[in-house]
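Note that one protein chain is taken out, while the other chains of the complex remain in position.
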Amino acid sequence: MIEILEETKGKDGRRNIRVAKENLVALIAELKSQGYDHLSLITGIDKKDKLEVVYHLHNVKENQYIVVRTETSDERVPSISSLYPSANWEEREQYDMLGLVFEGHPNMKRLFLPESWVGHPLRKNYDLSKVQYVNMDEDGNDYATFDPGDGW
Amino acid sequence: MNVLQRLQAFFAILGHYPSYILAYFFETLFMIIFVTVMLIVMIYLFRKYMARVQLRIGPNRVGKFGSLQLIADALKLVGKESILPRKRDDLPYRVAPIVVFLGLIMAFAIIPYGDFYYIGSLTVTHSNVSLLLLFAAIAIMPIGEVLAGVSSNNKYAVIGALRGVAKDISFEVPMMMSVLALVMMASARTSEPLNLTNLISVQSIPYGIPQIIGLGVFFIAMVARASYSPFDMSESDSELVSGHSIEYSGMRFGMFYMGMFGSIFLGSMIVSLLYLGGYNGPFSGDAGFIYLLIKAMILVIISFTIWLSVPRIRIDKFVNMGWKYLLPAAVINLVIAGILTLGLSL
Amino acid sequence: MIEVKEPKKEVPLIGTIKAIASVGKHIFQKPVTLQYPEERPNYPDRFRYRIFLSLDDCVGCTLCEQVCPNRSITMQKVNRDNPRNKRHIYPDVNFGTCTVCRNCEEICPTDAIYLTHTFELARTRNSFTYSPEELSLPEDEVIK
Partner (left out) sequence: MVVPDTAQDTSKDWVELNIGPQHPSTHGVLRLKVKLDGEIVKDVEPIIGYLHRNAEKLCEMDYYCDALVYFDRMDYVGAMNMELGYLEAAEKLLGIPPPERAQWIRVVMAELSRIASHLVWAGAFGLDLGMLTPFFYCFIEREKVLRIFTAVSGSRQQTNYMSIGGVYQDIDDQIIYDIEQFTEEFPKKLEEIFNTFVKNDIFISRNKGIGILEPEVAIQYGVTGPMLRASGIEYDVRKAEPYLVYDKINFDIPVSYKKDNLARFLVRFEEMRQSVKIIKQAIKKIPDGPYFNPKAKKSLMIRLRGEGEVYARTESSKGEFGVYLVGDGGVKPYRVHVRSPALKNLSVLPVLAKDVMIADLFAISGTIDLVFGEVDR
């Protein structure tokens, strides 16, 4: 039996389950076998001292939602991309925006920003005053730079 | 008396050979001017027609009804910098647009614009095998396109050239088969069926009526030759951006562009010559050229409508169509033509 | 729930000719293009574009500056005799970044800032910012 730390009902009437991140994959695998076959959304939230990851799972047939949350203090979360193919891009997006590293992800690269971008924009301590410019090198790969003369 | 003889008479004072040389020179010049003017008219007509079909107005700022728009565009194209790709294969890259345009001009030079004995014929070559020459000239244009595709060192261009080759092979055979049927029918009436003038003058009824299948096959082939939608696989806008002409700019691109509109006009002319009676018509005589032009223009408008309303066919389906439907249809047409010819000669 | 049916299968070629004809017959319809500078469309009353400022009504509350999503509005000091505006600050608007969302109009407590139909604001890159005085002038009197 998977240990559930806390179960609440959210403001929108959805079931909220909080688990430790070690139990995350096992819980989601069990939920998937219960019919939650559609991973709607993965959201990372920067809570300043820790990062919270929220999974919205959806049962298309019975139209039920369940919200699984876990938190991490070392930016590392197990990946569920082997369970849901759609988690692949979702996790890449969260890595891109928040710096959450999903362990076991086959292709942990940034989704939107170029690979050499410094910092993760949705972090609360992201420095907005430093402007980064994007350009494309000879091989057609994007890169980010602080030099305004090099950017587009 | 045709234009050539009139010119020769005009220059006769210079002697026999110089007068003929000058006469040929000026006639060629007239023909090139005619083709260029027709191209400009065609492009203007296309833009205006496209705009009206799409419920727009089209060019209307430069000159009355935008009639000078094309002149302005041509001037712009001439004045534009021609950007050359760095890793191009220089000679074929530069030669390719000229080859396309030359093929077009040569084909126009061989077409009879009117009966040989009347004014209005600009025909440069009065050969006995002008039909073969005409198709030889048309076959030059794909060479230019392939050269352009391979030499500009671009993957899109290479794919475009590959598609162009596949396309050309699959429509040329049925096209020639349907022309063969024409020659067969004409051979019952004339001893020189390969001469375009003879081939047209023996059409008491337009060949398009007994050979309706041949007309269809030949028209489809001409659509494919001019490579506009639905058969613009080799230069498809939304897939290969611009196919073989992707790396061309300035006047070089202008040559490809004019080559395309020229092939539409050329195709319409050839179809109306071979299948719709050409310059024959009631009270033709001196006005034969007008008949030809009207027939060609109606076909041009039909071509434009097809261009604007039909999606692009996939290359494998086109090759399928060429070999599995067009070729058998052309063969059936050939058989029908044979039966008709036998019936006529008996 | 309804299941969409595939359209009736047309005879090959005939269907295509029908489709071509259905496009071709549009040539007899009137074009819909408006020749813009000569003909002008009817702008509805709510059509919004250029921001106007009534200098006499502005109380300098900075609410428009706060609500502007693009930070297009900044407050400027203007020496002007207006007893209601104690701090003598008025908004200026950078039309280069203004998205015409009309949040400033909605929030303005005295209706001093409002959006109008004027939309022909051709400007060079450096002159998009309208000072408070310029905002109160009609468009053709603003010299840039």
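Assorted remarks:
Labels A, B and C are assigned to the chains in the order they are written; within every chain, residues are numbered from 1.
The criterion applied here is as follows: a contact is a pair of C-beta atoms (placed from the backbone, for glycine too) under 8 Å apart; a residue touches a chain by one contact, two chains touch by 3 or more.
Everything numeric in this text was worked out from a predicted model, so none of it was measured.
Taking every chain of the complex into account, the absent chain touches A, B, C.
If you put the missing chain back, the residues of chain A touching it would be 10-12, 14, 37-41, 43, 45-46, 54, 56, 60, 63, 65, 67, 84-86, 88-89, 97, 110-114, 121-122, 126, 140. Against the chain not shown here, chain C presents residues 1-7, 9-10, 12-13, 15-16, 18-19, 22-23, 26, 32, 43-44, 46-48, 63, 66-70, 99-103, 106-107, 109, 115. Although one chain is not shown, part of chain B still touches it, namely residues 50, 53-56, 87-89, 92, 150-151, 153-156, 158-159, 162-163, 229-230, 232-233, 236-241, 307-317.
Convention: only the chains that are shown with their structure count from here on.
The geometric centre of chain B is 50 Å away from that of chain C, both derived from CA atoms. Residues of chain B that touch chain C in their complex: 49, 51-57, 60, 305-306, 308-310.
Taken in their complex, chain C has these residues touching chain B: 16, 19-20, 22-24, 26-27, 29-33, 35.
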